[in-house]
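Shown here: the complex without one of its protein chains, the others still in place.
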Amino acid sequence: MRAWKGDMATILAIEDDWTVRTVLEHTLTSAGHAVDVVRGVSDARRSLADGKYDMVLLDLNLPDGNGLDLLRDIRRDQGATFPVLVLSGMRQEEAVVRGLELGADDYVTKPFSPPELLARVGRCLGR
Amino acid sequence: MWRRYGDVTFAIIFAVAISLEAIPLSFLTWTLAARLFGHPGGAGLGSILLGAVGAAAAALILVTTYVLTYAHMSARHERTRAEERQAWVGRWLDILSGSEPEPAGTLDPEGVEALLALRETLRGSESTRIAELLERHGAIRRLERSAGHGRVGGRLDAIVALSNARIPSALLTLVNGVYDSNQLISVASARAAARTLARVEDLFDRDRGATALARAMEAQELPYGIVEEVVVLSEHAASSLIAVLLLHDRPRAPTVRAAIDGIGRLKLLSFAEEVVPFLGHADDEVRAAALRAVSRLGFLPESSHGHVISALTDEVDFIRIHATAAARLLPLPQALALLTERLGDRSWWVRRAAADALVSLGPAGLAHLGRAAREHPDRFARDMAEQALRDQVSNLVRAVVG
Partner (left out) sequence: MNVLEAVLRFFEVCAIVYFAVLSLLYSGFAFIGLRAVILESRQTSDTELRDLLERDVFKPVSIIVPAFNEEGSIVAAVRSFITLHYPKFEVIVVSDGSTDGTMDRLIEAFALVEEPRVWARTLPTQPVIRVMRSLREPGLVVAEKENGGKADAVNAGINLARYPLVAPVDSDCLLDAQAILRATRNFVKDDTVIAVGGTVRPLNGATIVDGRPGELHMPRRWVERLQIVEYARAFFLGRAGWSRMGALLIISGAFGIFRRDAVLKVGGLWTQTVGEDMELVMRLHKEFARAGLPHRIVFSPDPICWTEVPADLGSLLKQRSRWHRGLWTNLWRHKDMLGNPRYGRLGMFAVPYFWLFEGLGPVVEVLGFISLLVSAALGILDMEVFWLFLSLAVLHGMVLSQVAAGVEAMLLQRYSSASDRFILFAASLVEFLGFHQLVALERFFATFQTGRRRRDWGVIPRAGIHSVSVSGSSHVRQHSDR
C-alpha cells in the first residue's frame, strides 16, 4: 500500500449501480482523486491484490456477494489498514453497526450528498 | 433481467404467426373429422396440407427474422443508450454544480432516465433541484399521462419511473392507480404512492395523502404483504398511514396485521399503547402480529402484561411462539419463571422460542437455562435447554474462529 501524500488519493470504488458509479467517478475525479471502479466482490479482490489504493469505497449489496464479507476479509485476513468507507442503501441500525464493527471507518447511506461524501472521504484520508 | 422493449411487437408477430397456422389447421381438423363421420368432400387432403405447410413456413420466416434481427439490433441499441445515459448523468452533475447551463426544451428519454436515476442516488439540495428539473421539463406530466393510459406494460414502466421520481404532485395520480382493476397496476401504484408519500414534507398534505392511500388500499383489498410494504416504504409518513389504517371503520384483518407489523418494524414507540387492544383480537393472525410488534418495540405497556401471559397458553401454536418471544419483556423474575415453564411446551417451536428468549435475558437467563438443562421435569425441555446452551458455545467459537 502506498502512503497517502497530500490532497490526491487513489481510491477503489466497489459499486454495481451504474448511476452511483458515474456519480462517484465524477465527484471524486473533479476533487482531484484518481478513481478505479469495479462492479463486484470478485473484481474488487483482484484489484485489491494489486494493492495500490489509499482508500476503498464499498457498497454492501453486490451482484456476486455481500460487501461485509469482503470488508471482513480485507481487515482480518489481509490486515489492511487503509480507510474503508461503506456506501450503502442499508440504513437499519444493525447494518450500520455491523459495518463499523467489521472495521469500516465511516458509513454513508444512500441516497447521499456528493459534497458530504467528499468531506467524509477527506476526513478518512486525513486520519 | 429483461429487455423491456420490442416484446409487444414480438407478441403481435407471434399472434400473426399463430393465426396463419391456425386457419389451415382448423380447416384440416374439420375436413378430417367430417370424413371420419362419413361426410367426404371439401378440398383434397393434399391441397389443405400444402396450404398448412405454406402457412407454417411463412410463420417460421416471420418469427425467425424478427428474433434474429432483435438479437442483433438490441445489443447495439443498448450500448449506445447506456453511453448516452452515462453522458447525461455527467452532464446533469455539471448542470447541478452550475458549470453548465440547463438544456432547453423537451428532454430526450435518456436525459429523463439519467435524471430519475440521480433523483434516487442523490440526497439533499441536489435531489430537490432534480425534482424541480423533472417537473420543469414536463417529464412528470408525461409520466403521469402514460401511467394512466395505454398498454399495461407501458403503464407499469411509467409507474416505476414515478416511484423513482417521488414527486409529491404525482401522488394523486398514483393513488388513483391503486383503484385500477388490474392487480399489477394497483400494486405497483400503491408502492409508488408510498415512496412518494415519504417525500411529502407538508404535514397537512401528508395526512391527506396517507388517508387517500389507505382508503384506496382498503377498497382494493390489497394483500397483507403489500400493505406492510407500503407502510414500511412510506417512512416518515408511516405514522399517519398506520393511524388511518387502524382508525378506518372495521378495517380488514390483513390490514390491521400489516399496520401493527409496521409499528414493530419501524419501532414506532408512540404506538405502543395502540397495539395493546389487538393483543386480545379475535383473529389469530392479528393477535400474533400484535405480539410480534410489542416484541420488536422491546417494550410492554403495563396494560399488556395480562394479554401476553394468557397468550402463553393459547391453543394456537404460533401465538404461543410469539407470546414466548414477547414474554422476555415482562418483569425479570416473572419472565424467567414463565419462560422456563414454556421450555416444556408441547410444540418444538415454542420450546425453541423460550430457550432463545432466555438467552436474550443475559446471565440470569443463561443460569435458568443451565438449571433447566439439569432439573426440568420435562425431558424435551431439558434437551432444548442443553441445545440452546450449546448454540451459545458454538457462536462464541465462531466469533473467535471468524
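The chains carry the letters A and B, assigned in the order they are written, with residues numbered from 1 in each.
Note that in this section a contact is a pair of C-beta atoms (placed from the backbone, for glycine too) under 8 Å apart; a residue touches a chain by one contact, two chains touch by 3 or more.
Predicted model only: the values in this text are computed from it and were never measured.
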Residue touching the undisplayed chain, where the options are B:L233, B:V308, B:L339 or B:A357: B:L233
Omitted-chain contact residue, chosen from A:L28, A:M90 or A:V108: A:M90
Residue, one of B:N164, B:T196 or B:T211, that touches the chain absent here: B:N164
On chain B, residues whose C-beta touches the chain left out of the figure: 1-4, 6-8, 10-11, 14-15, 17-18, 21-22, 25-26, 28-29, 32-33, 35-36, 45-46, 49-50, 52-53, 56-57, 59-60, 63-64, 66-68, 70-72, 74-75, 120, 152-153, 156-157, 160, 163-164, 184, 187-188, 191, 195, 223-226, 228-229, 232-233, 254, 265, 347-349, 380, 383-384, 386-387, 390, 394-395, 397-398, 401-402
Chain A residues that touch the omitted chain in the full complex: 41-42, 61, 63-66, 69, 89-92
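The definition used in the following text is that only the chains that are shown with their structure count from here on.
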Whole-Å separation of chain centres (CA-atom averages), chain A against chain B: 29
List of chain A residues in touch with chain B within their complex: 17-20, 22-23, 26-27, 72, 76, 110-114, 116
Touching residues (chain side chain B, partner chain A) in the complex: 82, 85-86, 89-90, 93, 114, 117-118, 120-127, 402
